[in-house]
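Single-structure report; data block below.
Only a single protein chain was left out; the remaining protein chains are all shown in position.
Order of writing sets the chain letters: A and B. Residues in each chain are counted from 1.
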Amino acid sequence: MQAKPLALKILDITAVLLFAVGAYMALVYAPTEAVMGQVQRVFYFHVATAWVALLGFIAAGVTGVIYLVTKNMKWDIVEVAAVEISLVFFFITIVLGSIWARPIWNTWWTWDPRLTTAAVTELIYIAYFMLRQGIEDPDRRARFGAVYTLVGAVSAPITFFAIRLFRTIHPVVIGSPSAEAQGGFSMTADMRTAFFFNLFAFTVIFVSFFWNRIRMGQMQARVEQLKLKVMQ
Amino acid sequence: MSDRPVTANSKRLSTVQDPPSANFARAVWAVVQKDLAAEFRSRELLSAMLVFAILVILIFNFALELDIKVRQSVTAGVLWTTFAFAGTLGLNRSMAVEKDRGCLDGLLLAPVDRAAIYFGKVISNLAFMMIVEAIVLPVYSFLYNINLFDPGLLLVILLGSIGYTAVGTLLASMAVQARTRDVLLPILLFPVAIPVLLASVKASGGFLSGAELTEIMPSLNLLIVYDVIFLSLAFMVFDSVVEE
Partner (left out) sequence: MIETRKLVKRFGMKAVLRGVDFRVEQGEFVALLGPNGAGKTTFLRILASLSRPSLGEVKVAGHSLPHQAAAVRARLGVVSHLPLLYGDLTAEENLQFYARMYNIPNYAPRITEVLQMVGLENRRRDLVRTFSRGMQQRLAIGRAVLHDPEVVLFDEPYTGLDQDASAMLDEVLRSVAARGRTVVMTSHDLARAEDLATRFDILSRGVIAASASRADLGKQNLLSFYKQALAG
């Protein structure tokens, strides 16, 4: 078993440090927002995790296409890694969003395009794993997984537009349909620094997670291989 | 017992060369005809879809207390929920028939483009869905005394059903090859079919309430975009779903 590459070790440590600094900037350094108060600080993580989830979503779709073209199993490992990370981060985004929405919108949940699309994407990911679980042959599992991520990657943006369309005739219960309209605010310079720093920090965290997860996938494949060797 | 001898010089049966497009169309049509002939004989799939659709409407009737006021606003939603549920039933069954006796292998062994098999199945699944819709609409009209015969609504139903079966046929051909195939299709299909269902409900509701066409156009456009995108996507990836 090859040791963890040095670059990955450095990346892991950097990610942890960046996360600590990012948390400091979001929770202490950034000024308290005048209208919303402390709960606004959730925003820094909320957007950063959503960004990471989106990165994972795009990575999954792209690797799905690459797999279908090359039929190389290593892209399947990358795809699973991307879907898993995106699944977790979308979930965190939704939870953080709800924590913020409860005092600001006075509700945990609203059927806003962004929220709904995030939730639907989570359902697509869950369906993805259920599909994979039902198939024994690894090649077929990889092919079907790639096809389904592709279908999901195409349908999620259309879902976003469809809900926007739908909302325009429905009575809007809480203020206006978009987040900016209620609970929006303009960022001060310090806030902007904290915001962009967190965006950067979470991008590094994403890369670190992604790399580690791909490595884990490769090790799992290696274990399978060794198991077969022993059995023969 | 007679069978023609194979010799080096014997004229082969399949020597007629047609342009590829004619071959493609013939294969699509052969699949459609085969499905319709089998279904009109057994009527297993259509009767299951129909009975299920009527039951869904019955349940909605009591769950939503469909009185006149409520009816106006929820008719489109009730109809599309019914079509979607009945549709998954039909899609699953139609692909399971291919898988069970190895017929899918039989189709794949034929020297035709795989996309022809896909389009053949889409057309027959669409036909089944439209037949069910053609029966459910008058039944609903009769039960609730609502006139549903609006050409606009029929267009929406056509466009929505095309999108639904386009993506449904692709996903059903994956689902029937999985161990958990009985439960898998709706889980795979519903999250990615949300745009088509939303746009269909919105457009149907618009036509039923006599809204301006400009108000309905965005939904119709979205339906057309969805249909085109998913038909072409499935056209490109269907090979990967059926071939090993």
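Following the convention adopted for this analysis, a contact is a pair of C-beta atoms (placed from the backbone, for glycine too) under 8 Å apart; a residue touches a chain by one contact, two chains touch by 3 or more.
It should be emphasised that the depicted structure is a prediction, and the values quoted were computed from it without experimental measurement.
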Going by the whole complex, the chain not shown touches A, B
Touching residue (missing chain; options B:55, B:70 or B:108) = B:108
Touch with the omitted chain, as defined above, among B:65, B:150 or B:243 = B:243
Touching the hidden chain in the full complex, which residues of chain A are there? Just list them.
-> 73, 137-139, 221, 224-225, 228
Mind pulling the chain B residues that touch the left-out chain?
-> 1-7, 12-14, 16, 18, 23, 26-27, 29-31, 33-34, 37-39, 41-42, 44, 97, 101-103, 105-112, 243-244
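By definition in this document, only the chains that are shown with their structure count from here on.
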The answer for chain A against chain B in the complex is residues 68, 120, 123-124, 126-127, 130-131, 133-136, 139-140, 143-144, 146-148, 150-152, 154-155, 158-159, 161-163, 165-166, 169
Chain B to chain A touching residues, read off their complex | 167, 170-171, 174-175, 177-181, 184, 187-188, 190-195, 198-199, 201-202, 205-206, 215, 218-219, 222, 225-226, 229-230, 233, 237, 240-241, 244
